[in-house]
Structures are given as C-alpha cells and as structure tokens.
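Following this message is one structure expressed as structure tokens.
Note that one protein chain is taken out, while the other chains of the complex remain in position.
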Amino acid sequence: MSALSTAFTKALNPYKGRGESEQIQLAVIDRSMRGPALLFLISAVLWLLAGTVFALMAAIKSHTPEFMAESAFWTFGRVRSAHLNAMIYGWSNNVIFAVGLWLMARLCRAPIRHGGLLYAAGVFWNIAVTVGIYGILAGDMTSVEWIEMPPNVVPLLTLSYALIAVWGIVSFRYRRGEHVYVSQWYILGALFWFPWLYFVSQTMIIFAPARGVIQPITNWWFAHNVLGLWMTPMGLAAAYYLIPKVLGKPIHSYYLSILGFWSLALFYNWAGVHHLIGGPIPVWLQTAGIVGSVMMVIPVIVTAVNHHLTVVGEHSAVWKSPTLRFVVFGAMSYTLVSLIGSTMSLRDVNEITHFTHFTVGHAHHGVYAFFTMIMFGAIYFMLPRLIYREWPSATLIRIHFWCCAIGIGVMLVGLHVGGWIQGMQLNAVTEDGVPVYTFLEVMQNTRPWLMSRSFSGILLTIGHLAFAINFAWILLRVQPGPEASGPTLLQGESVGGGK
Amino acid sequence: MSTTEERPGAPAPEDQHMILEHAKLGDDSLQDVHAQLMREKEEPTEGFSPIPIYLLFVFCALTFWAGIYFEANSGHFKWYAYSTDFEVVDPSSQVPIDYDSLDWLIPRGERLYNANCATCHQTSGMGSPGVYPPLVDSRWVDGDPDRLIAILLHGLVGPIEVKGNQYNGNMPAFGAHPAFRRDRDLAAVMTYVRNAWGNAYEPILESQVTSLREELGNRGPWDGTEILQVYPLN
Partner (left out) sequence: MKNLPLLFLGIFFCIAFSWTGIVLSSHVQLGALEPATEQYVNPNTGDAITGVMASVEKEDGSSIQVEGVPAPGETLHPQAPVGLAQQGKQVYISLGCMYCHSQQVRHEGFGNDIARNWGLRGSVARDYVLQDRVLLGTMRTGPDLAAVGNRLFDAAGRDWHHSHLWDPTITSPGSLMPSFRFLYEVRPVGSKPDKLVVNIPNGHPSAPPPGYEVVPTAEGEALVEYLLSLRVDYSLPEAQLPE
C-alpha cells in the first residue's frame, strides 16, 4: 500500500517543493487532532450562539430598560456579564484551544498523542463555564470585570486549562525540524502567559484580596492582557500561518516578525492600566499605561507592514478564499483597533472617551472585528482538513461574511460616534463651570446610537446563524457530495486557488 | 504509535509511510487523504526582507518620546501623586497656616459669605429694606463678638430693630451647616462681615467660636429680646 500511495500522491500533488512526505505528515497530524478539535469547535459554536442571545438581550435592555426587567435573573448587569463570559471563556477559549493546538501540532510536525485526555479537559472546561455563567445569572457574580464567574468554578477551569495547555507544550517538545515559525512563538507565549494572568488575578482579587485599589490595578492588568497576551497572540498566530499558507508564498520578512513579536510581548503587558486614567491610582502608573499603549504602535505597524507586503498583489485570491477574506478583514481591524487604542490612551482623548460607549465599541472592535473574524477564517480553513469534507454552501459563507462585516461596522460607528458625543456632552461646561447638559439629557442623547447597536446585533445574529447552519451541515452530511472536486470558494469555479 | 518514533531526531522520510500505516488508515480514508493532499500547499515559510529603515527611525523617535513623557508625567513616582501637575513640596519650607491671621480669615470669609449669606444680606451687606437687615455700620455686628457668634451658631427669630428699622425675619442657624465644617469657617465669615464695606472691627477667632459653642451647648434659636438681654448692644 505504501508504494501505491507514493505513486498516487506524486501523480496528484500539483505542488512542488518538499513534496508528499510533508503532506502525509500533515494528514496524520490532522487526524490526531480530529476528535478533540471537533469537540472544541462544536462547543465554541454553541457558546457563540448563546453569547449572541445574551448580547441581543443586553443591547435591547440598554435602550429599552423595561425589556425583561421583571426578574433579577435577567437584569442588565447579569446578562451583560453572561454575554462577556460566554464570548471570552466559551467561544474564544474553545476556538483558541482548537485552532491553537492544531496549529501548534502542524507546525511542530508532531501528532497529538493521547488525545483522550483532551476530551476530558474539554468536557470539564465547558461544564465549568456553563456552571459559571449560570452562577452569574443566579446572583453569584463577583462584579470583577472579566472574571465574573463565581469562585467555585475556578479550580475546575484551572485544571482543565492546564490539561489543555500542556498538549501545546508537549507538541512543541516533540517538534521536528530546527526552525521555529513565528506562529509557534505566539502560541507558546500565549499558553504560558494566560495561566499566569489568570492565577494572579484570581488570587489577588478573589481568594486573598489585595488592599484597596491594588485590586482594580490587578484587574485591568489581567483583563487587558487576556486580550493582549492571549487572544491577540492566538489571532496573530493564525494570521501568520493562514496568509502565507493559502497564498502559497512566504511571509514577507522574518525580521519584521521578530520585531513585532518582541515589541508586542514587551509593551502590551503595560497597556492595561489605561483603563484607570484619572482614577485613584498613582499618576506614574497611569502614565506607564499610556506609554505602553502608545508604544503598541510599533508591533502593530510592523505586523501590518509584514502582512500587507505578503498579501500585496494577491487581492483576488484573498477575496476568493473564505479563509483569507475573514483573516485579512481581521488583520486590518487589528491595525485599526490598535491605533485607535493608542490614541484613546492619551490623556486628552481619554478624558472624553473614558466611561462612555466609545470604550465598549473599542472592546468589540478588538475582540470581534479582529480576533473573532480571524478565528472564523481559521475554522473555514481547518474543518475541511479535519473531516475531509467541503463546506456545503458558499452562499451561507457569503451571508456570514457580509452580515458580520456590516454588522460590526454599524456597531463600531454607532458606539464610537455615540460614545464620543456622550463624552463631549458629559464634559461640556459653561464659562462659570456649570455643566451644559444634565446627566439625563446626555443619557437620552445616546439612545439612538444604542439602538443602532441593537440593529447591528440583528445582522450579527443572522451571520452567526448562517455560520452555525453551515457548520452543522458539514458535520452532519453523511454523503460526500460534489465537494470532492475541490474547496468551496466564494468566486469562480477554479479549483487550483487553494483555500 | 510507540513513542520512540516521535522523539526529536525525526524519522527518515521513507518512514513516513510507515507512520501512515501505523495510523491505520483504511482505503477509504486514504482516498480522503489524497483528496486533501491535492489542495494542501507547502507549510508557510519566511522571507528575509530587511526592516525598512524609515520605520526604525520612527520607532526610535517614539521610544525617545516615551522616555520623556514617562519622566515628565510620573509625579515623581510618589504614591500620593494623583495628578500630572503634582509637585513635591519640601516640608522643611512649609509654613503652617495661621488660621487666626486676617490673610486667611478675610478671603475665606468673603467666599463663604458670597456663597451662603449674600442671598439675603446682599453682596453689598446692605440687606433688603424691611426684610433682611443691613450688616454695614450696624451695632449688631459691632462690639461684643459673642452676640454675633451666638446668632450665627443658633439663629435668630422674631422682631428686632436695626438702625431704626423694624425687621421680623428668620435668621437660620449656621452652627451645624455643612458649608461651615469647622469653627474657623464661622470665624472667617464673621471676621469678613466685621471688616468689609467700611466696617472695621476686631476679628473673631476660631477659639472664641469654639468656647462659646461649648458654653451655649444645644439650644434653639434666639429671639430678639432674649439675645439683647444676654448680649446687650453697646
């Protein structure tokens, strides 16, 4: 059989280079990840839908407060926190576990061994998140941003995280080949950073509370770094892998990759304190946060240049491939959201945007328009390779892309403009130092913008449903259809373009 | 698969097919794999273009700015610096505030008067004819400080005569008013009243207010006759 397979592979493989052995390796690796990755992906998609429902409820409540106000279970503060935790610990972490471990295994040329423990870890993780979110709604919330889940689920979350992360490290330990690709640096860093952040914040805020404002300082060091040192590296790792992979050309510059990685690792850490500018913490800490945020310009520009110069000239391929369409959208959002973030940290700007919907918009810009969009792209790439089937419907992919792209665009415009107006009006004073607008007037003026967010929520819901339907379809379809002829693309019928 | 095959040191390429067989791929899945291989491009690699030099210049400038900005807005790294314009004060150069000096009493009194008293007695101190008595050149303000202090502490109701005119108002008690948190605030506003608009009487000091407050204890407002029995006009 091996002779046959060699001949077969040689005849069919249209690509030159290191040839069939590498690709057989990849097929073996994909197979080893198949079960655990599917578990994580299915959980992720279910959490995405649950998080979307919570999001819609919270969005409607923010401009129509009577909506579902009868019960403490569904009050705004709880639903909004359930939304956040479902999206971060449910959707994002599950998808990170799937994509991150799969990328790590592929790049290390090392199949995942004893994947059974990963199933257990995945099941425990999702049980813990479910119990945690129920706890939030039932009133056991901690009211500490980004770690709202009640403390009793923390040990289980930590245990399952440890079981999952160790697989990434083990893959790395048994890697083949000398060279370590940029995506591996990011994944390795993130796998190491996240538990440190999580452990410190849980300890210093919940289990052995530190004194006074050390709590919010720790809280924002943690919460911003969940985005900066966990989701961002994973998103960038996927982008660094998928862009050159689908285009079949090398990443523009190794040196830019290096500079981008180390400057991100060094500066993003410090940015979190900018959530407390003007607050009751020593001014040097606030300034440190501002400097860290502004210095983020370096990794962002470097990454943008590196990606752009890789993609340049291949725009039709980007548009045709579902993967790249999402990934490039996400990568461009990363540049934009980070530059806006650096600007927002400046004192003169922060004085206006702090405490307003501008910040809420900015958070969605990062977590959704950047991270989530890249992860959608990664799933479009990964799933056909895991289960040897093609995406059943290009139309659903198109609906998914356009609803999400337009939806998040509407939300960002609404919250940024609305938040800016809110901040300007809150700060406006007459010559005598008397506020121009009463608080109620300012709040009323944000209402139309909050309604635009609910509208964008409907678009995003449609997009997520289209994605979920396609996802269920590809999983459940028994009969391999015409897709054997090649990948599902968004334009034209050509097969050779890769995906 | 046995673990020995997976150790770093990598199997030779010809072993790869062994791995496939070990993975127990059946014929069907083998076909799947081959369909998969058709589309799989090479794993990503890196180019080695240099970093554009202008970017490095921009980054150096940014780093330079960061250092300057951090130092300039650090509040000298003090835990009690909460604002960028924080200045370290040398405590040895500190002069304790003298709350009994006119330099402190008069400006503070003026601010408190304008915020809390001028609604009735007017910024000119002239009051409103027939409703609120004047404070300028008034014998109620002049003379024995205790009378004025007593009125401010506990208020005054009922008819009184000031400069030949009758008034029947209701002067509130300021002894527990939130705007006058300390006795020196009351001292300041009375000192101001006794020294503004051409008045020129002795200042009233915090200690005087405090001792009279203790002496009077808790009581209701004075009425016009009672106060003149205790503290007659002079």
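Per-chain numbering from 1; labels A and B assigned in written order.
The working rule: a contact is a pair of C-beta atoms (placed from the backbone, for glycine too) under 8 Å apart; a residue touches a chain by one contact, two chains touch by 3 or more.
All values derive from a computational prediction rather than experimental measurement.
Enquirer: Tell me which of A:Ile281, A:Leu324 or A:Ile379 is the one touching the absent chain.
Expert: Checking each option in A:Ile281, A:Leu324 or A:Ile379, the one touching the absent chain turns out to be A:Ile281.
Enquirer: Touching the absent chain in the whole complex: find that residue among A:Tyr134, A:Phe355 or A:Trp402.
Expert: A:Phe355
Enquirer: Of B:Ser83, B:Ser101 or B:Ser128, which residue touches the hidden chain?
Expert: Result: among the candidates, B:Ser83 touches the missing chain.
Enquirer: Per the definition of touch given earlier, which of A:Gly272, A:Pro322 or A:Gly361 contacts the omitted chain?
Expert: Only one listed residue reaches the unshown chain, and that is A:Gly272.
Enquirer: With the missing chain put back, one of A:Ile127, A:Val213 or A:Leu346 would touch it. Which one?
Expert: The single option touching the absent chain is A:Val213.
Enquirer: If the missing chain were put back, which residues of chain A would it touch?
Expert: Against the missing chain, chain A presents residues 61-63, 65-66, 69-72, 75-78, 80-81, 139-145, 148, 178-180, 182, 185, 188-189, 192-193, 196-197, 200, 204-205, 209-218, 221, 225, 229, 258, 262, 265-266, 269-270, 272-273, 275-276, 278-282, 285, 288, 292, 347, 351, 354-356, 359-360, 426-429, 433-435, 439-440, 443-444, 446-447.
Enquirer: For chain B, which residues reach the chain that was dropped from this view?
Expert: 79-80, 82-83, 89-92, 94, 96-97, 108, 178, 181
Note that only the chains that are shown with their structure count from here on.
Enquirer: CA centre of chain A versus CA centre of chain B: separation in Å?
Expert: That pair's centroid distance is 39 Å.
Enquirer: In the complex formed with chain B, which residues of chain A make contact?
Expert: Touch residues, chain A against chain B: 1-2, 5-6, 8-9, 12-15, 17-18, 20-28, 30-31, 106-107, 109-111, 113, 174-177, 181-183, 240-241, 243-246, 248, 250-257, 259, 280-284, 287-288, 290-291, 294-295, 297-298, 301-302, 305, 309, 347, 384-385, 388, 484, 486-487, 495, 498-499.
Enquirer: Once bound in the complex, which stretches of chain B touch chain A?
Expert: Per the touch definition, chain B meets chain A at residues 1, 3, 6-8, 10, 13, 16-21, 23, 25, 29-30, 32-52, 55, 58-59, 62-63, 65-66, 69-70, 73-84, 86.
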